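Of the protein chains in this complex, one is absent; all others appear in place.
Residue numbering begins at 1 within each chain, and the chains themselves are lettered A and B in the order written.
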Amino acid sequence: MLSYILSRLVALALSLVVASLVIFVMIEMVPGDPASFMLGLNAAPDTVAALRAELGLGGSPPERYLRWIGGMLQGDFGTSYTYRTPVAELVTARLAVSLPLAVMALLLSTLIAIPVGLYAASRRGGPGDWSVMGLTQLGIAVPNFWFAMILVVIFAIQLRWFSAGGFPGWDQGVWPSLKALTLPAVALALPQASILARVMRSSVLEVLGQDYIRTARAKGLSRRRTLTDHALRNALIPVLTIIGLQFSFLIAGAIIIENVFFLPGLGRLVFQGITQRDLIVVESVVMLLVFAVILVNFLVDIAYGFADPRLRRR
Amino acid sequence: MTMRRLEIDRLNVQIGDVHPVRDVSLAIEPGQIFGIAGESGSGKSMTALAVMGLLPGGAARTGAARLDGQDLFALDEAAMCGVRGQRIGMIFQEPMTALNPVRTIGSQVAETLIIHQGMSRADAAEIAATKLDRVGLAAGRVGLDRYPHELSGGQRQRVMIAQAIALQPALLIADEPTTALDVTTQAGILDLMSGLVEEGDMSLMLITHDLAVLAGLSSAIAVMKGGWIVESGATETLFRSHRHAYTGRLLAASGHAPARPAVRPAATPLLDVENLHVGYQTGRPVLFGKGAMTEAVRGVSLAIGAGESVGLVGESGCGKSTLARTILGLQAARSGSIRLGDDAVTGGAMPARVRAGMQIVFQDPYGSFNPRHRVARLVAEPFHLIEDAPVGAARDKAVAEALEAVGMAASDAGKYIHEFSGGQRQRIAIARALVIRPKLIILDEAVSALDVSIRAQILDLLAALRDSHGLTYLFISHDLGVVGAITDRVMVMKDGVIVEQGPVADVLERPDHPYTRELVAARPQIPPEWTARDDR
Partner (left out) sequence: MRPRLPVTLVAGLALTALFAAAALLSLVWTPHAVDVLNIAARLQPPGGDHLLGTDHFGRDMLSMLMVGARTSIAVAIVAVGIGMALGVPLGLLAAANHGGVVDDLVMRGNDLVFAFPALVIAILITAVFGPSAFNAILAIGIFNTPVFARVTRGGALSVWTQDFILAARVSGKGAARISLEHILPNIASLLIVQGTIQFSLGILAEAGLSYVGLGAQPPLPSWGRMLADSQTMISFAPHLAVLPGLAIIATVLGLNLTGDGLRDHLDPRLRRPS
């Protein structure tokens, strides 16, 4: 098991290095130098020079790359040009919105999908299965930001149960903050839950066709007990992979959903970064998002090792 | 009056319009080993599943099955759950997939005890250990905390038996329990099961396609075909004086040996392999290092004369398939030499002319063909090796000739492979091997996946082709009996080494090497005197 984790860790580190290189090279490709790009065409040369100094743009590209990575490893993400504050501070503040949102959505979709998928599989071919399959087919087709807009119309504008957007901040209390994140999380979770429920269903059905299920029945286990004691754990293994892959979609979805609800999260930060040409912010936030996806998939790999003894090496 | 252990009374199973089981009645006594024999699709497995109440969804059963006088078909599902595992245990053919891969073997054996007796985990684990010990998996060697994937096929089948007999059931149903196993492993499993029957009063219903397995084990046999029991009776009587023609055909087919052409010894060998070593990488390299190497073939030398038919026998993992691939030039040797006629076989980039001297027929008639191509294109594929290969009408003619040589029709060339049965596919595979008239044909378990009656036909075909086309065979099989039937000379392989070789009769009747002796002894056989009448 240890060598398995170790090999995954090496893969994680390698991915991070290559990903950071890709991002760095992309940003380096911005025509002209970042300073004049940020200030626009009409900037005075000495303003540009001042900004260059401020941004620490001196030195060769490899030097700049190492400085960027070295800084990030110490928690220094550079200084935002527009905000004139350390990017690290900006990111921390925005993470307080984006991270809970992603976790809420992930939990919600998993908690809905697994029982629903299990239910549909156990009712294979019946009306319950058909309804689940139909509804999830619809759920997959609905764009989450459109669903978010509809939720706003119904629950914020018509029913007035939630506010249409904005975020009070955690210092205003946990409950109001959670409430502000509820509609966005629901909007994010629905399509994910639909996909996951279908994966869960087909995974359970696949497992139910295996020989060891017949063995369990021959041992005298009831249908229900066969499902819970033998099918469930085996069926969850592929579902785990999909949850990991979905995290990437969740990040993308969260960035868009934050725009619908005017949530001050990482997504809004990165869009402001683009419109205000604040490349330092864009570069760091993108690196952070990519890091999050890689980390989650690493965790899924580890979980995989625990769930499936065949992957462990002695 | 003594009560029957299991009495099946006019059992019928229906799935849609199909009747896999028709009017089956049989009785098994306490402590009896009762055999059910039949080819695939005869309804023997369905009969067992019907007794267990585990028929696939949509299947309907009528009739009765009484276990110690109690009608099982009258029980509801909850009551049946109490019977399964407790009073009837069952084991299946595929030990590789029949155990849950994510649970330890100890917990899977203990589960039987926990669900039926409400035993605590600790108590159940203790008893599970004794049961595993009984089936030959002593805790000292194979721990309770091992996972199925860490065990061999034979060991897994022992775990299956342990969990089936954990509660000393009245009846054990074994559905082809040794079909997927090597012959020496099979002997161990059969020994174990008959031992278990002897020490208690458990009855065993043994389902198999192999009459020879039943000959040495069961006291009574029912022969099934197309859902019916065509004949049943005491084992020896049935073998000696069977009344039904099908039983006779089955018996004849299982010991079938085609008439063999006289060996024409050749001056120089067609195939000459010298001190061959082949290795392959096992396990992935960690980071940049090299993975471990395993030697599959360790110093093999052999020679096959033109026109000869030579058998290569060995159990799974002995290196026989690797040897075949290397001879075909698909895999590079680490050292040693292979010569086909005057040419060196080198593996990798090898002249097409040399490759054209050899063809192969595989075991699985389903995986041997690209399902997207028509038979004409499939059979013509080896023409790729020939520079001036016939095209157009000439090619069609060559394909038609090859098809007709194997007993197929020329018009079959326009069909897709899924339109043919397993036996027909194997004929087409032979046609493909034949089409460019190679000198050597390697038959890699070529009849192992076929039912005995089809197998007999294919063996006849191979013998006839050898005669008419002057072919040389290297016949690879795990089955000594089949090899004995079709070859002149046999080599026995174990752990990458040929341990013994010689004329078939010598090796089969006077095996020299201990391993060969074990192989010969482990082979289930119908006593010759039982079937003596058939040879005339």
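Quick note on the criterion: a contact is a pair of C-beta atoms (placed from the backbone, for glycine too) under 8 Å apart; a residue touches a chain by one contact, two chains touch by 3 or more.
These numbers were taken from a predicted model, which means no experiment stands behind them.
Contact with the omitted chain, checked across B:Asp145, B:Glu198, B:Glu419 or B:Glu509, is made by B:Glu419. Interface note: of B:Ala352, B:Ala505 or B:Ala521, the residue touching the hidden chain in the full complex is B:Ala352.
Summary of contacts with the chain left out: across A:Leu14, A:Ala53 or A:Leu178, the touching residue is A:Leu14. Counting over the whole complex, chain A has residues 11, 14-15, 18-19, 22-23, 26-27, 29-30, 137-138, 140-146, 149-150, 152-153, 157, 245, 248-249, 251-253, 255-256, 259-260, 270-271, 273-274, 279, 282, 286, 289-290, 293-294, 297 touching the chain that is not drawn.
Contact residues of chain B toward the unshown chain are 281, 284, 325, 328, 330, 352, 355-356, 358-360, 362-364, 366-372, 378, 381-385, 418-419, 432.
In this section, only the chains that are shown with their structure count from here on.
Taken together, the chain A residues at the contact with chain B in this complex read 3, 7, 10, 210-212, 214-223, 225, 229-230, 233-234, 237, 307-310. The touching residues of chain B, when paired with chain A in their complex, are 52, 54, 77-78, 81-86, 89-90, 92, 94, 97-103, 111-112, 115-116, 147, 149, 160, 163-164, 286-287.
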